[in-house]
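For this view, one protein chain was removed and the others were kept in their places.
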Amino acid sequence: MFYREAGQFYTTYAKDQGIFQLKQDKYGLWGLLFFAFLVVPIGLYLLVQGGVMAGTTKDYLYNSILLLLLVNCMAAMGLNILTGYCGQISLGTAAFMGVGAFTAYKFSTGMNYRVQKEDNAGELVSTLVPILPQIDNPIALILLAGAVTAIVGVLFGLPSLRIKGFYLAVATLAAQFFLVWCFSRVEWLYDYTSSSTIQIPLLKVLSFIETGTITFGMPDGSTKAVSVSGFLVAGSETLKVPDGAKTIVSASGFILTDFSKALSSPDASRAVTGETFRIYPVPETKYIFSLAIVVVFAFIMKNLVRGRIGRAWMAIRDMDIAAQLIGIRPLATKLLAFAVSSFFCGVAGAMLLIFYLGALEGAEAFNINESFSILFMVIIGGLGSITGSFLGAAFITLTPIILINVQPAISDVFQDKALVEHIQFMVFGALIILFLIMEPLGLSRLWQIAKEKLRQWPFPY
Amino acid sequence: MGEILEFIFAPILIFESWRFGMEVVISGLLAGVMYSLVALGFVLIYKASGMFNFAQGVLVLFAALNLAGFIGLGVPIPLAIILTIGIMILFAIVVEYLILRHLVNQEQIILFMATIGLAFFLSAFGETIWGSEVKKLDVGIPQGRFEPFGIQIQYLELTAGAVAAALVICLAIFFNKTKIGRALRAVADDHQAALSVGINLRTIWIIVWAVSGIVALVAGTMWGAKSGVQFSLSEIALKALPVLILGGFESIPGAIIGGLIIGLGEKLAEVGWGPYVGGAIEDWFAYILAMVFLVFRPQGLFGEKIIERV
Amino acid sequence: MSATERQFGDVLLKVDNITLRFGGVKAITDVSFEIREKQIFAIIGPNGAGKTSMLNVINGFYHPQEGTITYKGNPRQQMKPHEAAETGIARTFQNVALFRGMSTLDNVMTGRLLKMSGPALRYYHQKLANLPVINYLTYPAMWFGDLILDSLYWGPYQREEVKHRKAAEEVIDFLEIQSIRRTPVGRLPYGLQKRVELGRALAMEPDLLLLDEPMAGMNLEEKEDMCRFIIDLNHEFGTTMALIEHDMGVVMDISDQVVVLNYGRKIADGTPNEVQADQDVIDAYLGVAHEADLEEK
Partner (left out) sequence: MRLKGLTLGLAAAVAATGITAPAVQAEETQFFPFFTYRTGPYAPNGIPSANGMVDYMNYVNLKWAGVGGVKLVWEECETGYNTKKGVECYERTKGKGTTVVFPYSTGITYKLIPNAARDKISILTVGYGRTDASDGRVFPWTFTTPTTYWSQASAFIKYIGAQEGGMDKLKGKKIALIYHNSAYGKEPIRTLNLLERKFGYKLTTLAVNHPGQEQKATWLQIRRDRPDWILLWGWGVMNQVSIKEATNIGFKMDRMIGVWWSGAEQDVVPTGDAAKGYKAGTFHAAGRDFPLFKDIKKVVYDAGKGLPGGEKFIGQVLWNRGVVNSIFATEAMATAQKQYGVKRVNGDQMRWGLENLHITAERWAELGLKGFMQPIKNTCADHEGNGPVLIQQWDGKKWNIVSDFITPMREVVRPLIEKSAAAYAKKQGITPRTCS
């Protein structure tokens, strides 16, 4: 009744070509954005303030669900461009994400290379020499990560001119295995650490804005404030404790400090020891930044796929011969799809490192199972649909977490922990098959059907 | 310059010691046969249903788990094998009944995804029944080695080669001489036409899944004898994929020849080039080898040349 | 109206001694003919005569082993399909080859792809391409600028879209398929799909339009519509067309020149009347089955 096109006309083609055909859709999206950007953080904050929700529950929601979900949405969008819109199946998504993550890492640490020299005692002395200034702006890092990944993606997309279908899918595994091998073998990539792990250093944005204050109590009873500037999104920043400070009086702003818990723990009156303290990003900052990135890229993707580039991709996907005969260059079009898709995946990988994990081991974080799970998201969500990318990412990310959280109920019945875990796997596998049988076109198709039903509701005839 | 040449020709230079070179070649070929055993199961299902069965690796695990489990319970080996074959056939029927018949005429990628879902389910299901511990699997395959001309050859791998040969012969007879086999080939050639002459597609699917379950059992037995039966067994599917693209998804001889090429290629590369670049290159080398090959022959080794029509 | 009275332009396409082989099989043997501007040119022949192969050769999908094709005065031997499209050759297919996942409008819009250029690149071609050195430097930047505009769907790019949308809407109006504008083409009946396919080809504003059995599988009404579109196109816009059709009535009615192929060889070439009179053609193809048809005329 409320959701129908009656009475909505467009008088210009420009308007008719807008993203939304219906005003209701447009308002719906604005509502959703409002919810995600404002209602979620403020609501959670109020819930915690009101004592309804534990602070750690809020952390749990952000750190292990929402951030991961956003990263997965980004990666699913990336793969959907390639597989859903351009019809090229790829099993190398995780590796491309890895390229993004390592690019972000290298730029954030100044592109070090190693110089090894023998000193007088015959010991090997190695020093890291930076060749670029360190970049501490996450946005710049993410864009660089996307750009480099796009180039790598194009290289691995070259065989797609000759190889098609599942043959191409398996061939993209070459990228997967080769790149992951590089992540654990090319020492330069991980700054020559002994274990091939990487950790993102301090990153912050808008460092000219004051975002928080920590107030220290001095021996004479007065207070001294230390102000914190910029929004931290990754790593931690070390600051000096004012000379002679005795206690911490309060901490406020977009920060978490080493002291934030000392304040509330039973021995809160404990004196400050040491000369420095460290501040950490709050999950809200990370969430808002990643959400903004995902929204911006979703907008870009929507624009690309509804324009000439998207049409060329879909033409190649639907019938590549006919597409060539109307003048679409197959190689250029496919490579552009590989480039854009890899750009998105690279951004997702950089987000994974910067916002979600912070430190990771390349070969483990970007292994083949990740590639599969992203392909899952795209297919369960619906090929060739942006909404589908989001729905699929949500399904694949959230289902296991929901299953884990209903686990205590099952655990009481079965003592065997492994059995509970196995049941979870079986349920997950069965759900996937069930979904494919019920709606092979994915969740986005279900969503569409629901909308069509809603258009007619409550008078279907 | 000399170093560069040495690097480029490293895989050939290993033949400086011809015994060692021959050992690499033989090990490579025999390792390739082990991959082929896994690849065969993929080929069978793809041929008959156009389904890229990602669960094949888990099927190998599942079959081996059952066999090792029964033997562990004290069931005599021949009976255990028969029981396991029975389970694989039952499994084929269940898969057809619960999954395949509901996915008729779906796109290939959907079928592919469904098999991944199946893989999730089956690996957990197998371990629920038989536990996650490593199980020893000993069906009397000779262990140890012999050394003609100072070249080491292991009995297990030789057995694998013989088993693979026997399996291919059995499959060839099955496909060419039996009525079911002819029906299978008809389905592989043209679904619609096969349907129209009265071949029951569902029966075909059951048979083909059962056969590939039995092939999985053979592969699982060989691999299980090598490394014990445990979850990791399911991951050998990834070693079979380059074999598949090299040999073509639909060709049984392709799976064998592809396996030999991949096995030989990756061992030569690892032994030759590995030390220069830090080693562990064989995984991606197999894929790159297959991919390069594919660029020149997009239809695989034994696939038919594709003539595009409009 | 009789075809002979009409005035045609220069030779648009000249096919010289084309031979095409697949392995050992000769699909086309030593065929030559000329298509003049504004002509409706028909290629007929029994099944397997090499008609579709001939079209495939013309638009670069097959590469003939021998012979040359001269199009707009430029001889060529090897050409990729998209290059043929860039020179203005459009095409419909025997079995509908629409982009099934897209709507009618989008299908027609894909036909505009060649005409659509990014605003930045157009500026480049107009102003910068002829400057020495600087053209190498600016081309990537302009290309990238277009990608940015595309991804924002903003400003000059949006105007570009609107401009081509108008052109596409003209095609849609012409073919009377307004009501199915937003329907995914996979859901359309066969006749309409053929019409959309014609629309897609028309949107390319081709100099030479190749129609592969445009009326196959249609009922009488649909055929009449299609004939009307073809004739209107030719008369109003002067589009040159080469078509393959089995319905002899239609062919003889609308075409200006007819080439007859049999077993890959040309056996006749001329106006419909000439071809109808040709003994070889009657023997090889028209034969008894169609005599009744011819008498009607």
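Letters A, B and C mark the chains in the order given here, with residues in each chain numbered from 1 onward.
Definition applied: contacts are C-beta pairs under 8 Å (C-beta built on N, C-alpha and C of every residue); 3 or more make two chains touch, one makes a residue touch a chain.
Remember, predicted model here, so these are calculated numbers, not experimental data.
Here is the thing to keep in mind: the chain we left out touches A, B in the whole complex. The hidden chain makes contact, of the residues A:Met97, A:Leu144, A:Ala169 or A:Leu202, with A:Leu202. From the options A:Ile135, A:Val226, A:Leu256 or A:Leu443, the residue with contact to the chain not on display is A:Leu256.
The omitted chain makes contact with just one of the residues B:Ile81, B:Ala124 or B:Ile207: B:Ala124. Contact with the chain not shown here comes from a single listed residue; of A:Asp16, A:Asp59 or A:Glu439, that residue is A:Asp59. Touch with the chain that is not drawn comes from one residue among B:Asn176, B:Asn200 or B:Ser227, which is B:Ser227. Listed here are the chain A residues that touch the chain not shown: 41, 44-45, 48-49, 51, 53-60, 63-65, 68, 109, 122-124, 128, 184, 191, 193-197, 199, 201-202, 209-213, 235-238, 251-256, 258, 260-267, 274-276, 278, 280, 282, 284, 356-361, 363-365, 367, 401, 404-405, 415-418, 421-422, 425.
The set of chain B residues touching the chain not shown comprises 17, 20, 23-24, 27-28, 31, 34, 124, 127, 131-136, 138, 143-145, 152, 154, 223, 226-228, 230-233, 235-236, 239, 266-267, 270-271, 274-275, 278-280, 282-283.
Keep in mind that, in the parts below, only the chains that are shown with their structure count from here on.
Taking each chain's centre as the mean of its CA atoms, C is the chain most distant from chain B. If you average the CA atoms of chain B and of chain C, the two centres end up 48 Å from each other. For chain B, residues touching at least two other chains, in rising order: 308, 310.
Counting partners per residue, chain A has 321-322, 325 as the residues that reach two or more other chains. Partner chain B is touched in their complex by these residues of chain A: 83, 89, 159, 162-167, 170-171, 173-174, 176-178, 180-181, 185, 321-322, 325, 368, 372, 375-376, 379-380, 383, 418-419, 421-426, 428-433, 436-437, 440. Interface of chain B with chain A (complex): residues 52, 98-99, 102-103, 106-110, 112-114, 116-125, 127-128, 132, 238, 241-242, 244-245, 249, 277-278, 280-281, 283-284, 287-288, 290-291, 294-295, 298, 300, 308, 310. Chain C meets chain A in the complex at residues 59, 61, 80-82, 84-86, 90-91, 93, 97-102, 106, 109-114, 116, 147, 150-153, 157-158, 161-162, 165-166, 169, 200-201, 204.
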